[in-house]
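The complex appears here without one of its protein chains, the remainder shown in place.
All chains are identified by letter, namely A, B and C, in their written order; residue positions are counted from 1 within each chain.
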Amino acid sequence: MLTLNQHPSGRHFLQIPGPSPVPDRILRAMCLPTIDHRGPEFGRLGLKVLAGIQQIFQTQHPVAIYPASGTGAWEAALANTMSPGDRVLMVETGQFATLWQKMATRLGLQTEFISEPGTCAETGLPLAWRRGVNAALIEERLRADAGHQIRAVCVVHNETSTGVTSDIAAVRRAIDSVKHPALLMVDTISGLASADYRHDEWRVDVAISGSQKGLMLPPGISFNALSPRALEVSKTAKLPKSFWAWDEIVEMNKGGYWPYTPSTNLLYGLHEALDMLLAQGLPTVFARHQRWAAGVRAAVTAWGLPIQCADPAVYSPVLTGVVTPAGVDADAVRKLIHTRYDMSLGTGLGKVKGRMFRIGHLGDCNDLTLVATVAGCEMGLKQAGVKLAGSGVQALMEAFT
Amino acid sequence: MLTLNQHPSGRHFLQIPGPSPVPDRILRAMCLPTIDHRGPEFGRLGLKVLAGIQQIFQTQHPVAIYPASGTGAWEAALANTMSPGDRVLMVETGQFATLWQKMATRLGLQTEFISEPGTCAETGLPLAWRRGVNAALIEERLRADAGHQIRAVCVVHNETSTGVTSDIAAVRRAIDSVKHPALLMVDTISGLASADYRHDEWRVDVAISGSQKGLMLPPGISFNALSPRALEVSKTAKLPKSFWAWDEIVEMNKGGYWPYTPSTNLLYGLHEALDMLLAQGLPTVFARHQRWAAGVRAAVTAWGLPIQCADPAVYSPVLTGVVTPAGVDADAVRKLIHTRYDMSLGTGLGKVKGRMFRIGHLGDCNDLTLVATVAGCEMGLKQAGVKLAGSGVQALMEAFT
Amino acid sequence: MLTLNQHPSGRHFLQIPGPSPVPDRILRAMCLPTIDHRGPEFGRLGLKVLAGIQQIFQTQHPVAIYPASGTGAWEAALANTMSPGDRVLMVETGQFATLWQKMATRLGLQTEFISEPGTCAETGLPLAWRRGVNAALIEERLRADAGHQIRAVCVVHNETSTGVTSDIAAVRRAIDSVKHPALLMVDTISGLASADYRHDEWRVDVAISGSQKGLMLPPGISFNALSPRALEVSKTAKLPKSFWAWDEIVEMNKGGYWPYTPSTNLLYGLHEALDMLLAQGLPTVFARHQRWAAGVRAAVTAWGLPIQCADPAVYSPVLTGVVTPAGVDADAVRKLIHTRYDMSLGTGLGKVKGRMFRIGHLGDCNDLTLVATVAGCEMGLKQAGVKLAGSGVQALMEAFT
Partner (left out) sequence: MLTLNQHPSGRHFLQIPGPSPVPDRILRAMCLPTIDHRGPEFGRLGLKVLAGIQQIFQTQHPVAIYPASGTGAWEAALANTMSPGDRVLMVETGQFATLWQKMATRLGLQTEFISEPGTCAETGLPLAWRRGVNAALIEERLRADAGHQIRAVCVVHNETSTGVTSDIAAVRRAIDSVKHPALLMVDTISGLASADYRHDEWRVDVAISGSQKGLMLPPGISFNALSPRALEVSKTAKLPKSFWAWDEIVEMNKGGYWPYTPSTNLLYGLHEALDMLLAQGLPTVFARHQRWAAGVRAAVTAWGLPIQCADPAVYSPVLTGVVTPAGVDADAVRKLIHTRYDMSLGTGLGKVKGRMFRIGHLGDCNDLTLVATVAGCEMGLKQAGVKLAGSGVQALMEAFT
């Protein structure tokens, strides 16, 4: 039998910024027997989840659901809209923006990767990884692109590697202000259903998301929310596409079906997740995340450690990056916490590897699990020899009362 | 809450040729809590399932596991090995061979789709859909290809739309006999773990499979079993690829990890499925399917109805296609059976639509579920007004005693 | 890990007359986390299941739910109403009537166990075990009891060991006709929620039932449905009682709680079972059982084997006893069927041991599972060398179309 947790008793604390803890309700829904994906019961299920996911994206336009994890949905967004050699403007906000840019390059696109220059004096970390998308830089670059060679602006809504939530409406305004026809593509893999994301209001053309974050599902399905213009562009885009192709999916979805076998049991889970989220209402869901995030930041501040996100205007409600003092290996701290306290934290990725760790505070959490989380960090930091200015747990408890 | 079955009591009979019924053991394994896909527990899980799936493919070479359904693995096989405009030789054996050919075309390849010509006198159905791959036709075509423009021969091992299991060893011999360098790519989506499939012995270059058939999992993960030559070819193949790219997967798999988020909970299920299948041994698993298939064919024969597969040498152990008499809409029969007896059967696809239905006899079945299945068909056929020569149930029970 | 089924694949057929197959919906409900049985959520749950179970018993009076299996509820019925040395009239209808009588004796009551005399010429089995309660015998005995020494008449509604459903309304009329004050106590452990049981209309004083039959739950909780008179009598009855005592239970139940820890997770299952049964409506549930029973009897008749119940007026809708020919060990047949076809059937108990087996057709079944069940019996009987007059499966399929 599969027994994953090596700890003798108790429940693992999964406090990485995704996969987030999956509620029992969803796990139970997922173990309903698999059914015929061409039968009438499935069609009813399909129509329900397709309608529900539109509400989550705050869109009235089609959302393609892929039986594939989030990285696939990145590829889908590009494959449906771009032709070989097309130029895309991307913005370095952290590791996931970087990986998406590498993917675009690998798929044969010309990528421009703009980035806030410089290094933070306090931490020695790249400034670009401590701030959100600078819409002014985008505007400037688009203005210079008089020939409209840039086909798309690609940004990350909530940068999972840093804990920064960029201002997508500002990006939209930047594009509009110069009347540039580039598509706006937004990765909201870790933002959706935790941070406010407004597909139609912000006129995003393609949004990419995944199941294992705010939707509280295991990984395995992912999403492309579309705009009418994205659908139009996809008819002439020339990157080869078949599995990812929107046309057949959108057509088949009208009846609640998919052109090929969908991920049945994850769709059961999605059905349950939508029930849970929509019953509560998105504003309430977003407020809960903001409350947790504020509490965790109060804790980090009490410790006297820098928060990875240096701009309070774009603090992430989903996760908080904690920068460890110079000389302290953040991964050693994480490992100690994992071993002693049975808690998983997010590692520092790419340019911040070893210099920070990430606390996920999203999805199926509550006040007490977050107190436990912060306590596990605090005990681990101390045991790793980090001098803390004060008690983060105390600060968090004050925030929660 | 999600309640899928509209029938008042009892368990639905899912007797389509996949998704096959998922054993309770696997459903339970899948509802373990999701864990950190970068943590040590996950690495151990990853190494175990990667080793186990190699045994199922009967290979010592890498098997890529995708967090995507089977159609994705078709695309992966082509995207990793082909360059735009490459020529591939494909063989029409039914609907899935046809869909794969359409995909190859859509991805920008030149496809040659060879096919047994003619129509069956008895049933009016295309002969190509009642037989397996004709290795002699492949040999002939490859011999003519002196310039070696054909980069790959693509065949379907077990054609899910017809119930025909082609002789892959014969295809291998055909390629070898003319010393043609084309890759051999085999779709064994519905064959693997039900019908004998020998990746290394048959020197297949890329095998494609999925989770929801003989592996008894829900849909959602899929496989590419590779050969060293396929890996070599993939280094220079020029179709754009990123999500599907083998290189990073094979590299990361060495530690039990994946380059992006894998489908954690389906991997739990795979772990359990491998435990179940390997404990019993593949020969026993294959024998069980052969026994069921022989019993079901005895039933169809007793009814006096044609079996879709007209060549006894390539009867499928996985499913049996049943041709309904001219004038009888096979889908109306299926619908009646679904409504009255709470059983799903496979529909006739493409060129045989309405003329046949398919009985799945794979995975988590036993003798009594198959008696029930055949009884449901027999009652439904009679109620639909089909005159049967005799009792298939009686014949099946005799076969089983 | 616990893996119960030694068969390599497929689902076990649990066709004993209880425990009956537990629907997945109920198993899933049972694995909700255990909660505080003194908290507000529990009180709401308690009130719901208490109201629901009254509908199942067709009563407006209290139903005590015990965290104990059905045998305990037998004891509870006696312990709450009887005093040491009290006389009770019981009727031999089979093994469970016999066991209840033994229990009454063991608890210090004087039991009169009346019985249809004689032996069946056809089968050599006791006639009492092939018929229901003879109300005339009860009436006669009560008439003779001018001093009203008999405190209770105890009968079994659906005799699980024989497949006979006695006419409780007739017993009520018999008691009334002689104006005897004896309590009427009815064991409907295997009758409730499968066969029509009307607590208030029949003026039963105490009904006993359990979870693992028509309610489709695992064993572990049981019931006493009460009448006002039973409650009144319990105030002065002198058998020692504490765990079983109705007074505190009825009092605490007003708020949805119990005087001691209830069986939380089985109550979750009961909540789900009530949802399922009441959504459909009891008449529909009863009709479904009657239909199945008629089909199974048609099969047994086609085999040319005697049905254990010799009186068509009291055939059980829950199970059918099948008498094997003299010289055929029914248990050897059962064992063969278990080994070869992964199906459990009920054994012959007590006076009919080895001479019959029992087919359960209750709860979470459907037409196809019953065809499979009868087919398993038919194949097993043949393999055990029993000559059958004809095909029971064929007869059953005709009954079902």
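Definition applied: a residue touches a chain if its C-beta (ideal position, glycine included) is under 8 Å from a C-beta of that chain, and two chains touch if they have at least 3 such contacts.
These numbers come from a predicted model, not from an experiment.
Peer 1: May I ask which residue of C:P62, C:G191 or C:P262 touches the chain that does not appear here?
Peer 2: C:P262
Peer 1: With the missing chain put back, one of C:L32, C:M252, C:L278 or C:A294 would touch it. Which one?
Peer 2: Hidden-chain contact among the options goes to C:L32.
Peer 1: Footprint of the hidden chain on subunit B, which residues?
Peer 2: Within subunit B, the residues touching the omitted chain are 1, 24, 28, 31-33.
Peer 1: What does the interface between subunit C and the hidden chain look like in terms of residue numbers?
Peer 2: Looking at subunit C, the ones touching the missing chain are residues 1-2, 4-6, 11-12, 14, 16, 19, 21-22, 27-41, 45, 66-72, 74-75, 79, 84, 103, 106-108, 210, 212, 218-221, 239-243, 245, 259-266, 268, 271-272, 275, 338, 344, 347.
Peer 1: What residue numbers in subunit A mark contact with the hidden partner chain?
Peer 2: 3, 7-11, 13, 21, 23-25, 280, 284-285, 288, 340-343, 363-369, 371-373, 375-376, 378-379, 382-383, 391, 393-394, 397, 400-401
Keep in mind that, in the parts below, only the chains that are shown with their structure count from here on.
Peer 1: Of all the other chains, whose mean CA position lies farthest from subunit B?
Peer 2: The chain lying farthest from subunit B is C.
Peer 1: Take the average of all CA coordinates in subunit A, do the same for subunit B, and state the distance between these two points in whole angstrom.
Peer 2: Chain centres of subunit A and subunit B, defined by C-alpha means, are spaced 34 Å apart.
Peer 1: Centroid from C-alpha atoms only, then distance subunit B to subunit C, rounded to Å. What do you get?
Peer 2: Using C-alpha averages as centres, the distance is 46 Å.
Peer 1: Two-or-more-chain contact residues of subunit C, please, as numbers and ranges.
Peer 2: Residue numbers touching two or more other chains: 24.
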